[in-house]
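Incomplete set of chains, arranged as in the complex.
By written order: A and B. Residues from 1 in each chain.
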Amino acid sequence: MKKPLMHKAAITISSHPMYLSIVRVFLEKLLKLMDLPTYMVEDLKSAVDEACSNVIKYAYKNDYERTIKVSFECTSDKVEVVIEDRGEKPADTEFQGRDLRDLKPGGLGMHFIRKAFDEIRFRRIRGINKLTLMRRL
Amino acid sequence: MDINIEDVGKGKKVSLSGEIDMHTSPELRKALLKLTKEKISPIIIDLKNVSYMDSSAIATFVEALKSMMSYKGSMRLCNLSPRVQEIFAFAKLDRVFTICKDIEDALSR
């Protein structure tokens, strides 16, 4: 069976942390179908997980009954993941993590996201927060 | 995630398994802070069966470590998979935590 030239899939979950493991397994399965190396699969999985956790914490302020959509598109030269929510508009879209020399809990998620992806773009369009993450292959 | 706590010498061994993420780390936090409140030392964390760990897991370990500093307790992590090892190194925490090869190594520190 011929493999498709472009992989496209999406998953919509409630904003409850119990669903994060479903997003991870979805992404893992999808990336493995595309024969990406394990280290890259692990990095992308971690990054998307952190981005979804941040949506729950910041955009939805731990309201677990909202919706998160994760869309995924992969061609031979890049992986693109778009994470959408209908939560609050961020005060600041720089999303700085903490200085790693500073020993305190938290502030690591954005570092995982920057490690896995080459481009990070945030937009808010008609009440929807859209975080587009792109990794060149 | 499953948490299993056993006595080892004067301290405790905390064996973790499964995935530690935003959903499961609150339970880990509760278990560790209960031990640090009792000023348990050493706390040996066995990560052998941890298949996934996110930043909330790391935050939980950092919080427990900081609360142990107040009573000069010792936290030792052991049996890190290459991926978990890499996560600690990436977060520049591989020197902050005492990372041991296995339980024997952790007990002998």
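The rule is short, and it goes like this: contacts are C-beta pairs under 8 Å (C-beta built on N, C-alpha and C of every residue); 3 or more make two chains touch, one makes a residue touch a chain.
Keep in mind it's a predicted model, so treat the numbers as computed, not measured.
This structure file defines a complex whose chain copy numbers, by label, are A x2, B x2.
Criterion: only the chains that are shown with their structure count from here on.
Computed from the mean C-alpha positions, the centre of subunit A lies at a distance of 26 Å from the centre of subunit B. Listing the residues of subunit B that touch subunit A in their complex gives 19, 21-23, 52, 54-56, 58-60, 62-63, 66, 83, 87, 90-92, 96. Those residues of subunit A whose C-beta lies close enough to touch subunit B in the complex are 16-18, 20-21, 24, 42, 45-46, 49-50, 53, 56-57, 100-101, 103-106, 108-109, 111-112, 115.
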